[in-house]
Structures are given as C-alpha cells and as structure tokens.
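Okay, here's the structure, questions in a sec.
We show some of the complex, not the whole, and keep each chain where it was.
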Amino acid sequence: MEVLEAPPSRRAGAAAPAPARRKRRPVAPVVGILIAAVLAELIPRSGLIAGDALPPLSSVLAELARDAGHAELWEAIGRTVRTWLIGLVLAVAAGVVVGFVIGLVPWLRAATASTVEFLRPIPSVALIPAVILIFGTGFQSGVTLIVYAGFWQVLVQVLYGVQDIDPVARETARSYRFSAWAVLRHVVWPTALPFVFTGIRLAASVALVLAITAELVIGTPGLGQLISVAQSSGATTEMFALVLVAGVLGVLVNVLFRLGERLTLRWHPSIRRAGGAR
Amino acid sequence: MTDMVEVRNLKKVYESQGRRIEAIRDITFTVARGEFACIVGPSGAGKTTLLKCLAGLLKPTAGEVVLEGSPVTGPPLGMAVVFQEYGRSLFPWKTVRQNIDLPLRQKGLPREKRDRLVSEALTAVDLGDAGRAYPWQLSGGMQQRVAIARAVAYEPHVLLMDEPFAAVDAQTRADLEDLVRTLWRDLGITTLFVTHDIDESVYLGERVIVLSASPTHVLDDVRIDLPTERNQVTTRATPDFAELRARVHRGIQDAKAGRPATGAVA
Amino acid sequence: MKIVNRVLLALGLPVLLVALWWVTSANSTNYYFPPLSKILDWFGKLWLSARFGDDVVPSLVRLLVGFALSAVIGVALGVALGLTDALRRGAEPVLEFLRAIPPTVLVPVIALVAGIGDGSKILVIVSGCVWPVLLNTVEGVRAADEVMVDTARSFGLTRAARLRHLVLPAASPQIAAGLRQGLSIGLILMVIGEMFAATNGLGFSIVQFQRTFAIPQMWSGIILLGLIGFVLSALFTLIEKRALGWYLGLREAQKRNR
Amino acid sequence: GGGGSSAAGLDPTPQTPVTVQAGFIPVIDVAALYLGDKQGFFTSRGIKLNVNTAQGGAALVPPVVSGQYQFAFSNIVSVLSARAQGLPLKVIASGSNSTAVAGKDVSMIRVPENSTIKSPADLAGKKVSVNTLNNLLQMLGDVAVSAAGGDPASVKFVELPFPDAVTALGNGNVDAMVTAEPFDTIASKGTRVIASPYLDMAKTSLTTSVYFTSEQQLQQNPKLFTALKAAIDESLTYANAHPDQVRAQLPSFMKIDPAVVGQVTLPTYAPGISKDSVDAFVKAAKRYNMVTADVSYDDLVWSGAAS
C-alpha cells in the first residue's frame, strides 16, 4: 500500500478534477430554481388557477426591488431572524439534551412517552392567547412558540437516532469501559448526528414559519406583521413579495445546514459515497 | 477455450477525503471460460478492489474489464459475488431463506424451483435448519455460509468470491472447498476466488494469480496442473502439491518484501 | 407483572401532571387559565356528545387522508431525490423555499387553488406533513449500506427490486421517524387548515372558542387534540413494531440480553 | 417599553407624558386616531401613543387583559361576545359608525354582476363569504337575509380572508360576499350590491367598532383614561370633518392601492355611543347566536366618569 503524499505540484494536479466537480455543483440547483421561476411566472399569467389573485413572479420581484429600498423591510427581516435564531437555538439545545437523556435511560423513555405524544400534536397557534398573556406581545412570545414547536421535531429525531446505534459499536465501547460521557460523545452522538441534522432542518423551517406566524397573529414587528398588513389591505403583490423573502430565508438556512452537515458528517455513507462508485 | 474475463491495464486510484490511494497500478490477465482462478496477495494489495472492478461495481481509473467480449460497465448478468464483508452483505430485514431467495426471484424462477434451490443450498452449507432465522441471529461463520449459499443457489456463470471461508472452521472449510470445486466442475462456472490461504489456493484453483503489494500488479501466475479430481487428504499430500505450494509461498514472500517474483513465471 | 409495570410507567407522569394542573389551577381567577375542573366539565359536555361525530370525525378523516397522501408523496419523492443526486440538488432549493412559507399564509393560496372544500384542508395537511417524511426518506435512502447496495447490484436486482427489497427497508427506520413527526404535524395543520374557510372540525371549534372567548371550551378542545395525538401515536407504534420487527429485534437483542 | 405605563394612578400632563400602548388592526376605521395623533390631540394631553398591530381582534384581548396594552380596537360584536363570556372589558370610546346611506355603506353584500341572486332572500343554500365566522359580518348577513324575508339558517357562510373572498367571488367559488371597506371598493368591479345590512338593523348610523380596555385598568388609572377618551373623541370629531385628511392618512399604515384610497367609503366618525345602537347589536347578536348572554349598555360602555 502506498499513500501518495502528493508534493505540492502533484496536489495541484490531483485537485484538478475537484474544481470541475465544484463547478458542476451549482448547475442542478440553478436549473431547479429556473424551472420553478418560469412556472411561477407562467402559471399566474395563464390565469388557469386563481384568476389574478396570484401575481406573476416578475411583478412580485419588481415589488420586492421597491421594498428593498426601504429600511422597513430590512429591519423587519432583522427582527424576524433574531426571533427565529433565539428560538431555534433554544429548541435545538433543549431537544438534543432531553432527547439524549430520555433516549439513553429506558425507564425515562417509557415514563415520558405518553406525555410526549400528548403534548406534541398541540399546535402552537392554539396556545397564542395563553402565550401572549404570559410573555406579552414582544418577540419573547414568538420565541416561546418556536421553542414549543421546534423542540418536538428535534426530540423525536434524536430518540430515533439514539436507537440506531450499531450493537457491535456499542459493545466495543462497553468492553473498553468508556465512561457514560465518552459513550455519549464518541458513539451515541456521531450515530445520532444525521438524525439530529434532519431534526434541526425540520425545526429550522418550523421555527421560521412560527416566527412569521407569531408576528402575523400577535402583531410583533417583523416580516409577519408586514405580511399581515399587506394581507388585510389587499396588497396581494406586496404580500407575495414578503412571502418570497420568507422562502428565500428558508433556502439560505438550508444551505447553511447542508454546509455544516458536509463538514461534520464526512464519514457518513451519504457523503463519502462520492468516491468513484458506478 | 475462449476468454471469459479479460482485465486490461486496470488501474484504480481511490480519492476521498484528501487521501489519494493508488490501490491497483496496472493489472493485465485473462481468465478462460470455465476456468477456476485463485487470487492471492498481501492484505491491502487490492484484491477486493480488483474483484469489485470485475463485478462492475467500481469504475476503474484506467484500463478496462471485458467480459465475454463486451466491456463491463455495470454488474453483468449471471454473476454472483460473495463479499468479504459477508455480515453487511446480508439484508437484516430478511430471513436467511428470503436472503437466498431474493436473487432467484430476480431471475424469474418459478416458486417450486426456487424453494428447491434454496433448500439445497442451505443443506450444502450445513444450515438446513437456520432458514427462518434472521442473519443477525447467526454466528459469524453461519452468516458467511449464508452468503455462500446465496451465491451457490444463484447458479451463476461467473462466480467471484472474496475470502469466502475466512470465518468458518477448518472442517467446514474443507467441506465448502469441495462444494465449490464440485459446483465449478459440474456447472462449468468461471470462478475467481480470493484467498489468503496458500494451501487453499493451490488445492482449489487451476491457476493461482499472485498479486504484489499495493500499488498492485501481477507478480506471478502459477498454473496448477494437479488432477481435476482432488481429495482433501491425498491431494494435499502429493509432492506436486508441496512444490506448487512452495512456489506460491515464495511469490507472496516476494510480494510482501516488494521484490520482483523469484519463482519461474509460468 | 411486566405489563403492570409498563402501565404504571406510562400512566405515572400524566397522572402526576394532571394532579399538578388540578391543584395549581383550582382557585385560578385568571380568565385564560381556568380551573381544570371547569375544563373537564366542558370536555364532557362538548366532546362526549353528538359534537364528536360532527366535528371530530370529519377532522380525523381529513387528517388520515392527508397523512396517507403525505406518506405516499413523501416516500416516493424522497426515494427519487435520495437516489438521484442531481435531482436532489436541483429540487432542494425549491423545496426548502416551499417549506419556509408559513401555512398561515399558504392556506389562503391553497384555498384559491383547491377551492374551499375538504380538498384544500387535506392539501394544507399535506403541505406540512410531507416534509418530515420527505427529508427523512431522503436521508435514509442516502445512508444505505454500501456493501448491501453492492450485493443487490451484483445479483442483478432490477431498480424496482432494489427499491422494494433494499432501499425501502434500509431507510424504513428513518422513514418511520419521519412518519411519526408527520403525524403530529398533520394534526397541527389540521387545526390550522380548519381556521380558514371551514364550517366544522376540531380545529374550527377550537378557533371559534378562542375567538368567542370561550376559554374553558378552548382548553377542552386542546386536551382532546392531545388525546387524539396520543391515541394515533399509540396506533402508529403498534404498526411500527410489526413493520420494523427485524430492526427492533436487531437493536434490542443486545439490550435485552444484558 | 411603555414607560411604566401600567402603573396605577397615572396622571398624564404635557410635562409628565405617559406612553400608552394601543392595539390596532390595520383597517380604515383606525385612521381617525392616526390622524388625531398627528394633529397632536394625544400629546397635548400628555399621552404618547404607541401603536401595535395585530391580525384580528381576538389576539388583542389578552394583552389588554394582562395590562400590556392600555386599549385596543375591535368591532363591537367581538367585545360583546367577550363581555358575555364574563371577560371584564369596557368600551371607552366609539371607533367608527356606519354611514346609513343605502348602497354606500362600509359593509355590504355583493354578488357577481351576472348572478341570478336579486335579494338576500335568494341566498338560501348559497355560499356566502365572511371574513370571520360567528362574528360581525356573518351577523350582518343574517340580518339582511331575515329582513328580506329569507331564512338565515339556510345560508352557507364560509370563512375567507377578504382578498381571497374577492377572488372567490370572481371565479364562482362563493356566490356572495359580505364586504367591508376597503374590500367593498376592491370587490366592486364586476359585482353589484344586493343589501346594505346596517340599514336593515336600524335606519340610523350605528357604532360598529369601538376602543376598549379592561375594568382593572380603568380602576387603576381613571385619569389616564379620561384623558385618553377625550383625545380619541377629539380625533373622531376632527376626522369626520376632514375626510380628505383621513384618506391621505391611509397609506401610512396600510398597503393600499392609491386608486382605491380615493374611492373607499369612509365610515362616519362621531364621539359618543348611543344606547339604541348598542341595544340593536345586542339584540341581533343574541338572535343570531353570536352571544349567549344579555349585555347591558352600562356593563359594556364606560360612563367616562373619572371618579
């Protein structure tokens, strides 16, 4: 066996196919976005669905360009993102910690299962009045709703992830007398990580949805409140422009997490398979 | 005899995670239709890599594999593979019988024939009563035998086996060796057999291909001119056997040491 | 004995929490947090009556249809995306975009497209329920063991057979996770969908109670929602235990023997 | 950050101003207060008005009850229904009134131009959109159908947000729409009016929306609310006298098409809430099951007395 410790020149040569691959990378997403954009332009124009209630993409974009000139939009985005981020971090932290604790202690899991299943399907929106009463109409209410909704997403994923540990890997750790912490950190965590990532990605969009919904319903300043105003004034194009912003935020969030995933899950079959299989 | 398998200037480089490994530098050889060829070589030589390229599972970096005249671009029809990682090649959600049956269903065989083939294969590997167990309820050696049974029941034209007897005990191993040779002889299956065991390679093959250490090339190609009828006790005791054994052994020693072959090239 | 233990474990925490709620809310004068006794009173009056058939049953039917559709769409699309890298990378931004749009905004748009009947309510459920199924399926499919994939390919398993015998079973634990998530999200979206353009349903009732300041009634509806979620999840667990028997056996063989 | 506004015993003066948190819905009715604030009617009384907006009235009740908002805007039926459920809300001032002009009111019932429906009585078995079920607009629908001699129970009311209702009316998803400005103007193209329901309730102008607070806040801060009520009333009077300024105010808090601004029917603004008006609503609300209990005028409306 020979490890080709490539000298610099060689490494440059070896790297040659890589940029080609990297260059190819954005093609698929761009094609996907283009197709979607064309549809978003043509379907409303055709008037097949929904008459003129669905503005074509071009006018939505024009509206958005106009809005982008005002600080109002950027402030709103900033506020929404703040609520979203705080809520998401709290939800993920709570979900991961509780998930591991419950997932690793069988009797705790048995004891909490019924309660979890009871609380999970309760919609955050139904809790809005109670939340306003306790947390007020500020962004804290939005954060609370996000934590409530996002927590379950992460929790369930973590529970399934913890269950997915390879028995041989677990026995290996046990035979070498790994401490509980080491088992968690070196065996459970890496196994559950792909599940956790899916949980975070689910929670991230749920959190964004709730940040906006909370602003929409409660009236906390932010994107949602702008949408609410646009909606109740009948400014459909404006409303879709704002919805577009929300969607783009969602896409950016996903790009971020995909990147994180690629960095932390390099060993995972889904990431490593790139290596030359037919 | 026509050429069944042709490997031409095969080269395989793994590139992943910043590690670039030249597993196979340049391998050329051909295997005739109905031939039984054993492949030996040091650990990490690229035997598994070679087999996967032959099976159309890995794309060579350069060179090509030709099977019955047409270049291999994907897994060809009528080929069975026994993987080195036998445990992971069985589907844990299927029972032993179902695991063996699945490829047969793919072939479109009728129900009764499949049932018969599965039962015969299970009996051949001495697992007659484990058919309804799941693979993870079996011992390592039993799992490996299931993987062998699956390949055997498939009745392939080409059989690729990657250290198929590594996890079974000596006695079972001897039985399985004879099973594989019988199958090969009766059905005329072109067989490529990777092993670490020099005695095994000599006992089984009509030919032993010795690979060098990585980056790999063919170091020696030994024709095993023992009689077709072989016997675990008598064949292994012949002077011819001992000589061939020594020859292959030398080849491997050379391979480990990185020397060119010192044994006479066939 | 074992069963008694399990029942005790399953009931212990809920009983404790309900007791806690009962005690702390007993003398509540806060309009929005009425005493539990009052809520339960309404629970009996509202839901153990004809209203169950009028409001809860239609909701459940919508939920189940929506959930089934989501499962089919999520798994089908998830498998397609999980198996074809280019397709996945192409579709991802668009899907992420759709995912980030709040259903509260989406609902009226869906109503425009699908009318204001049950169809649009089911579509609302699908619009949220499908994501966890989809994402989990994609990840599950992508994580299939390489040696197994090689095995299937080498034995000439057709694409369809690989799907049925390898890809789906291999991804099934993760798909189950997605379905479980989807179930509760579906329940949530059932409520949200019924907030608009509905004339009956559990969500409709809860929102009506909320708007007309019938707070104990609203809480009783929320409790019912939780109970339904619990029952559905218990059913789900039952089915999961059968479908994933091999997996649970594989994972638990070790645990039980220790 | 209401500058300690929820503390008891506040006495706002121009020298020691008090920040008041208001909860509004972005509709034409509240334009009067925006305008009044611009005219300085609030600051002159030591009140710094801070407006928060929400999507619907139901979301504004909890912050008023908890004291986060000092007052909020709502249509009168919502407040009635809250009061009937025992929520301690009090109306402190009028919000807006109907115009009492047939065919030119703030809420009307519209059908497509080519519809066979001629009168509300024809709505039996038809789908009629309202923005919120079991609330003001549905009640108006009931009133109109009854007044025309039809049976309100036979009408299928469906809940649709206004913009979508306009579309649904256009493509036939609903047969009729109970409108409210500015959507009456927006929906007017290709449709015609079949009823002006407020006129079916009473021949005079009715108080359709109000500003409310909680009893607790009233008790704690009578002086503040006296000042607040005075400021609101002055705003209403001013707005009624200057409709052009009201129209000019609209784009500051709504995303409204400039073409629509010139055409919308403005409500009548007037301080004071007549007992007849309240009684008419209570009667109708009870009759059509919007509320379950009787609400008396004195229970509902604050006397305005500081003591």
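Letters A, B, C and D name the chains as they come in the text, with residue numbers starting at 1 for each one.
Definition applied: a residue touches a chain if its C-beta (ideal position, glycine included) is under 8 Å from a C-beta of that chain, and two chains touch if they have at least 3 such contacts.
Here the structure is a predicted model, which means the values were calculated and not measured.
Per chain label, the copy numbers in the complete structure file are A x1, B x2, C x1, D x1.
Throughout what follows, only the chains that are shown with their structure count from here on.
Two chain pairs, A-D and C-D, are compared here, and A-D has more C-beta pairs in contact (counted per touch definition above).
With each centre defined as the average position of its C-alpha atoms, the distance from subunit C to subunit D rounds to 38 Å.
Averaged C-alpha coordinates give centres for subunit B and subunit C that are 48 Å from one another. Between subunit A and subunit C, the centres computed from C-alpha atoms are 18 Å apart.
Multi-chain contact residues of subunit A (touching two or more other chains): 50, 53, 129-130, 133, 216-217, 231, 239, 277. Counting partner chains per residue, subunit B has residues 56-57, 74 touching two or more of them. Against subunit C, the residues of subunit D that register as touching in their complex are 56, 58, 61-62, 65, 78, 81-82, 85-88, 127, 132-135, 156-161, 163-164, 167-168, 173-174, 290. Per the touch definition, subunit B reaches subunit C in the complex via residues 52, 55-57, 74-75, 77-81, 83, 85, 88-89, 91-94, 102-103, 105-107, 134, 136-137, 150, 154, 160. Residue ranges on subunit A touching subunit D, taken from their complex, read 50-53, 128-130, 132-133, 136-137, 216-219, 225, 228-236, 238-239.
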